[in-house]
Each structure stands twice: as C-alpha cells, then as structure tokens.
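Please read the structure below before turning to the comments.
A single protein chain has been omitted; all remaining protein chains appear in their positions.
Order of writing sets the chain letters: A, B and C. Residues in each chain are counted from 1.
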Amino acid sequence: MSENLKKGTGELFTNVDPDKMRAFVREKNKKMLSKITTVKEAVEKFVSDGDYVAAGGFGGVRIPVAVIHEIIRQGRKNLGFSGHVSTHDCQLLSAGECFDRCDAAYIVGLEARGLSSNARRVFQSGKINVTEWSNGALSWRFKAAAMGVPFLPIRSMLGTDTFNRSAAKEMLCPFTGKKVAAVPALYPDVAIIHVHRADIYGNCQIDGIVVADDDIAKAAKKVIITTEKLVDNDEIRREPNRTVIPYWTVDAVIEVPFGSYPGNMPGLYFSDEEHLSEWLKVEKDEQLFKEFLEKNIHSCKNFSEYLEKNGGMEKMNKLIQQEHLLK
Amino acid sequence: MSENLKKGTGELFTNVDPDKMRAFVREKNKKMLSKITTVKEAVEKFVSDGDYVAAGGFGGVRIPVAVIHEIIRQGRKNLGFSGHVSTHDCQLLSAGECFDRCDAAYIVGLEARGLSSNARRVFQSGKINVTEWSNGALSWRFKAAAMGVPFLPIRSMLGTDTFNRSAAKEMLCPFTGKKVAAVPALYPDVAIIHVHRADIYGNCQIDGIVVADDDIAKAAKKVIITTEKLVDNDEIRREPNRTVIPYWTVDAVIEVPFGSYPGNMPGLYFSDEEHLSEWLKVEKDEQLFKEFLEKNIHSCKNFSEYLEKNGGMEKMNKLIQQEHLLK
Amino acid sequence: MTRYNNMELMITIAARTLEDGAIVLVGTGVPVATAMLAQMTHAPDLTILFEAGGVAPLLPTMPISVGDSRTTFKSLKATTMAEIMEFCQTGMVDYCFLGGAQIDKYGNLNSTIIGDDYKKPKTRFPGSGGANDLASLCWRTMVVTPQNDKRFVVKPDFITTPGFLEGGTSRVDAGLPKDTGPYRVITDIGVYGYHPETKEMMLLSLHPGKTIEDVKANSSFEILIPEKYDMTTEPTDEELEVLREKVDPTRVIIGRG
Partner (left out) sequence: MTRYNNMELMITIAARTLEDGAIVLVGTGVPVATAMLAQMTHAPDLTILFEAGGVAPLLPTMPISVGDSRTTFKSLKATTMAEIMEFCQTGMVDYCFLGGAQIDKYGNLNSTIIGDDYKKPKTRFPGSGGANDLASLCWRTMVVTPQNDKRFVVKPDFITTPGFLEGGTSRVDAGLPKDTGPYRVITDIGVYGYHPETKEMMLLSLHPGKTIEDVKANSSFEILIPEKYDMTTEPTDEELEVLREKVDPTRVIIGRG
C-alpha cells in the first residue's frame, strides 16, 4: 500500500531532525539575563545573509516592522522566509529584495486591501524558489518544531496541487490505516516577533490573536522581540497565565512603541490604511517606489524617524483613537 | 524495516478514528444556550454505566470532586478512566468501585502524601484491565483528539515496559527515518472538569496550571463543568485571552464553590491535608473505611453536606487563609 | 431597475443558508458581511470564527483583516491559528466561505497562480492562505463569486483548495474527512449545488431575470441543469435594510456592485 503514497515535490528549506535542534538548544545560554539591545544591533548580531526568517503576527496585525526595516537597511540577502499570512511583511521583504526562497501559504496580498504589484513582480520573476503550504500546514509545521517532534499528521492539503508543490508526504495512520498528510517541523534560524509586553529577559505577553507566535518562538534558533512596552519582571509574574513566550527562547529585546505601524496593534492602535494604500499605489511606478523606499526606509536612521515622517505623534494619536472608537 | 517496529500489547479502550468523533460533534447542538443544571442531574443525564471518563485537574489540584462523589452515589459501574495524574480522584473512584478499565499514567498514589491502600487493593485484584502510559503520552493522546488527528508522534515511552503494556506503536518518521512512538487519540465519553470561572454557556477560565483540561474538553463527547463562580458572559469577553474552554464543547455547568475540596484550588484555597490523611488512614481498616464512605459520600444529599460535615465555612476559611498566607 | 445590486443579492442568499446555531468561519469582505447579516436577521446564535484566532467577537464593524482588532473585540476567546484550524479539524465548524480566481465543476479552487509554468507564473496570487485547510476540514464550503467563463474553468491552472477533486469518491479517497466538501456556489446568475453521486456542479436556483442561457454562457464547463430547479427568492426589504444600514453602512462591499 505504501508505494502509492504521494510526496510533494517542493524543496524543504530547513532541517527537520529534532536532534539537531536539540543539540543547538542545549548550548544556548539559559540564564535569565537582560537581553536589552537596539534594533540595529539585534539585526547585526542575529540576522545573517542566507538565514531563514519567520515573522510573527498576522501580516498587518502585530508585525515586527522595525526589525524588517532594519533588515532591509542593512541589506540582508538570500534569506528564506515563511509566508504565513505574510502581507505587509512580505511586501517589505520583497521591496528590499531580501529573499530567494519562501515557504508560501499567503504571500503578495494584503487581504481586502488588494495585491502588492511589487511582491508579485518578485514572485513572478522566476528567481524565487517557492514551496507551497496552507496557513494551517505552516502553523502545524511550527507546532511540530515547538513540540520537539519531526512531523505532525494533518488532514488538509491532501489531493491538491498545494500538496504537490509542498514538501509534505502522505502517510497511513498506524491505527486507522487512513491516509493523512505528514508535515515536517519548521525550525527558522531567526524569529522576529512584536508583542504588547515583555520584560528585559524576554518573557512576553500578547493581547488578542496569538497566531503562531507561541510556537514560532520555540521553533526558532534565535528570537528577536520588539515590544510596545517594557515591563518589570513582577508584572509578568502577576499574570503567569498570560505569558506566551518564555525568556529562555529569546535572544534580544527592544522596546519599540508603535512597532507594528503601519499595522494594527490590538487594543492599542489601528492600522494606517492611508499609508498602506500609498504603498500599494507607489509600487506601480518604479521611480516613485524607489523614492518612497529611500524616504521611508533607507534614509531613516531608525524606526522613530519613519514614524516621524509619517505623521509622528499626531498620526499615532489618530490611530489610537481609531482603535478605541473602532471606526 | 517496518517489520521490526514494535506495538504495545495493552488494550485500546476508546475509538481512535477522528471521522467517528467528527460525525458525533456535527450533531451536537452548538447554540450558545444556558447549560445550568445540578450535579445530580448532570450525572444522571451525561454519565452512563460503561462510559469512559476523564477528570480534569491534577489529582489533588482543581479536581471535580462534587461530580465524582455523585458518580459514586449514583452507583455508576464499569466505567473506564484515564489515570492522568489521578490521585484523590483515583482514590475516590476506587472507593466507589466504579471502573473496570484504566489508561494508567499515575494511579493509586497521592504524590508526597503516600499511597492509597484501597486503590492498590483494587488494582491488585486482577479485576481491572490496565493499559500503561506516561503522563506526557496521555496528555498527547488528549491533544491528538483535540487537534482532530488520529495520532501524534512522540519521543518518549520507547524501549520500556511502559511502551510494551501500552497501546502505542513504533513508527518511522517519514522525513528523518528515525523511530518515534505513535500515540492514538483519546476521546473520552465524558469529561468532568472544575474551573475558576464559567458563564452559563460553558465558556471557562482557569487560573494557574491548566494541565490537560483545554484538550480534554475538546476531546470528550460530553463535558460537565463545575465552577467556583458563575460569571456573566461579559466577564468572559473582557479577557478573551484567558478563555481555556469554549462553550460549544460543554454540556452542563454547575456552580460548586469549594468544588475541588479536599483538593487545592490555586489562588482560592489550599488542600485539606488533614482530611486527605484521614482518607489514607481509614482505608487501611475495612469497617472504618465503610463507615467513612457512608458518612462522607453515600449519606450526603449533595456536596454542601460533605463540606458541612468536614468543618463547613470555618474549615473553608482556614484553607483560604492557608492559601493566601502560603503556610 | 431592481431594488438591489448583484452583491446585495449574493450576500442575502448566502446569509439565508446559514442556520441559527451554526458555527461559521469567515474571511473579510463578502463572507463576514454574509455572516453578520445572518446574525442580525434569522440567526442570532450564529457563532463566527476567524482563522487568525478570533472566536465569536461582538463585531462593532466589519474587519479589514481576518486578524484585526475587531475579530477579537469582546470575543469569547482570542487564540492561535492552529487552535482555530484544529476546531475545524475536529468537526466543530459547519461552514466556511472561500473564493478564487478559478473554480471547476467539482468546486476545486485556484488562488495560487495563472500560467502553465509554476516556477515563473504569469500571475502570482496569494496561495492557499487558510483556504485549503478550511475547505478540507469544515463540513460545508460556500463560494460566493461573480460568474463568468474565465472564472468557471474546465481545468484550473492550479488546484489550491480541494473541492470534490475528480468527483465521485475521489475526495474521501484522497484522505479528506468524510462528508465534507463544496456545498453551495452563489453567483450573480444562480445558486449551485453538486450532484450527489458524480459531484458535478448543478443548478439549484436561478436568479430573477436570469436564464439557463446565462448559466451556460458564463461557464467554460457544463453545469448540470436538472429538470426541476427553483427561482431564487428575492432579498426582502428587511434584509436589504439590515445589510445597508447595519452591516455595511459605508458600502465597502455592497458598493462593489
């Protein structure tokens, strides 16, 4: 029976063997030390050309924009990345031409806002090695890694071209004899995650949707956290049921207020729909887009300057109001 | 290679096929209706002779004692149950001679307090069909069920008699070729869980250790919730990140203050160590034990009467103080 | 002149499909508008889930993202994507709503690429997102889409999301959960279901003013036309009022026409 089992033809970009990850993890310094640094230093130290990167959040919600800007500014190339509802983050990394391979579940689009013409150009160029997955499959791949097992059985993907272009494998359940899809653990080299609250050690709490960030933090070799607010360790300990990411997985912590801008930060500020529309618009004109990127990313010394250029506190206050009035 | 793969010889007491559970779940009424009832009615309606029962909590912490007493009072027989750190709950079900089969990970003991001589007598009688597991394996069996997959691969149990007497199977990872243990999904007929807060629909929040109760609620066909405090639906919606069990899995909700007594309820009251010692002591004398059970369970019309007989509010206040002074 | 446009018609019909007490997983746009309309009319106890982690919010307005703040506004639970997908995998979720650039007669959907060279596609679309999971794991897949012969194709360039695959029993044979699959396709021309045996798309009801010719002319594959089919019941004034004034007062969705 097993000779009829299908395998996806997509490339597997990362190691699947949990014993390799275990050996890495064993050597990590697990002391509860301060990991406070700057975005610039974190990217210099923890993101290298060729690394496989996973971004937390949900495309335009709770996304680590400051770190992605810095990755672009520092000119990282040949990255791999997981397109797990990758919307504005995919748009940014495409703008920086930072990657050459991608596990794609949701890329090039910005949900209801439309499609990024530049991200499409990049993905249509033939220069990107793409392996297909579903959002669920990528979530479960992170979960397998976070659980410390080499794969998880799932019941989606079967029978489709998404499966055929993935690196999943059909297998038979040892108990029911029924077919399931096995999806391999995904261990990113670096995870970049933006959270609501973190202490200096990297214990993190998140409000609203968690997406896959609990698992991504555990799955990744290195973890960079940006946080809206640095809080005292006592505050974490006051609500231990709310802690999503434990300190020992984390390598860098940076306080970046409005760090998800122009994305939404649940409970704090809404997305800047005007700015995202501008992105989609300028991408259609090569020269305009170049100038736009120069202004908003390359010429900015840091994320604060980007915020300043896009309306500063006045704009942020508007987005805060929008979030709370829910309009 | 696959002919060398081992299988545990233990009996599998429950269905593994997720399609059977899916068909059951599809027919469940998923309207958000009030599920308020009494412990007596809930047990009459949702626990039948022969059912496979899973209790939430951790043996002596956040355990559904009121429901277990009622199961004993109503004389349920031939139950199956999962001994997932089953300490005082195992002691109770053994006292009631309610079960004839058990998935055992931790049974007959009360952790540092010692072993239950009556539970041991029951398990040494030869009348109980036991299948061995580890705590992790049972947790993952509930998780497989909660995830909707027929099994999960795990990296423990291998090479031991625990595996040999389980119903797990060795298998090779389709990606690494390495051996893992596959543990089958566990779908209990009934889950009984005690929580800190629930609304009338069954949305539940838990403080402190969650153990496996998130998964058990999703894995079980029927779910009975006792709660320290009934709260308004608004209160659940104020902290959606804290909701562990969603209403649609739940069939019955009963407010039972001190419902984990004589167990500990994190943040509310400590365990009654004197009463638990008395349990261990009287079990050693058949006649005394009979009288003890008559007094504490059979002759009680409900859980309040049991609390009253064991010191009532004065005792409860003492346990509350013990919890907060942590002495 | 009709009292409603095509979008209003499609949303209204789709909303009627959702029975009270069902659990539905929606995306932004038409799906969430549909679920909100159902909730505000005949199905107050409809439970709405979002794949990013929002469970049963009290939606103040339509979300712009499947994960934005509104999807957890006064919600019952805020969680992970994996947990939402696992709710679907356990059989808890009755309906999902999907779309795509192409659909075939078995309800298979393409939202990945147009072109015959996967490595260098003519057009790259987002890919599956959650669509493949939802269509695999929820009981009933709903598609609401304008109908034309470029979208209703004989062979999609890529099957992103499973319908009935090659028809007959092929969906279950592939390992997908029993008794799941495409349920309704609601277009600007009619409402379609699937043949119980062959699983081919089949006309269920024709919209007012539309003809069998419209059905045929706007599909590249042959849609089964049974001897008996219904005429679509038009949106009521009440449905239109709720849709226009409560669900989509700024006409973000229904303004599309």
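Keep in mind that, in the parts below, a residue touches a chain if its C-beta (ideal position, glycine included) is under 8 Å from a C-beta of that chain, and two chains touch if they have at least 3 such contacts.
This structure is a prediction, so every number in the text was calculated from the model and none was measured.
Counting contacts over the entire complex, the absent chain touches A, B. Note that of B:K7, B:K179 or B:K229, the residue touching the chain absent from this view is B:K179. Listed residues B:D19, B:D89 or B:E132: the one in touch with the omitted chain is B:E132. Note on the undisplayed chain: of the listed residues B:R26, B:R120, B:K229 or B:K281, the one touching it is B:R120. Only one of A:S156, A:N203 or A:T227 touches the chain withheld from this view, namely A:N203.
By the touch definition given at the top, subunit B reaches the unshown chain through residues 57-61, 83, 85, 87, 104-109, 111-113, 115, 120, 123-126, 130, 132-137, 139-140, 142-143, 154-162, 165, 170, 178-181, 207-215, 264, 266-267, 270-271, 273, 323, 326-327.
What subunit A contributes to its contact with the hidden chain is residues 18-19, 21-26, 29-33, 145-149, 203, 218, 234, 236-238, 240-241, 243, 246-249.
Heads up, the rule we're going with is that only the chains that are shown with their structure count from here on.
Using the average of C-alpha coordinates as each chain's centre, B ends up farthest from subunit A. Closest to the middle of the protein, by Cα centroid, lies chain A. With each centre defined as the average position of its C-alpha atoms, the distance from subunit B to subunit C rounds to 40 Å. Spacing of subunit A relative to subunit B, judged by their CA centroids, is 37 angstrom. Between the Cα centres of subunit A and subunit C there is a gap of 28 Å.
For subunit C, residues that reach two or more other chains under the stated contact definition are 72, 78, 88-89, 137, 177. Counting partner chains per residue, subunit A has residues 154-155, 178, 180, 207-208, 210 touching two or more of them.
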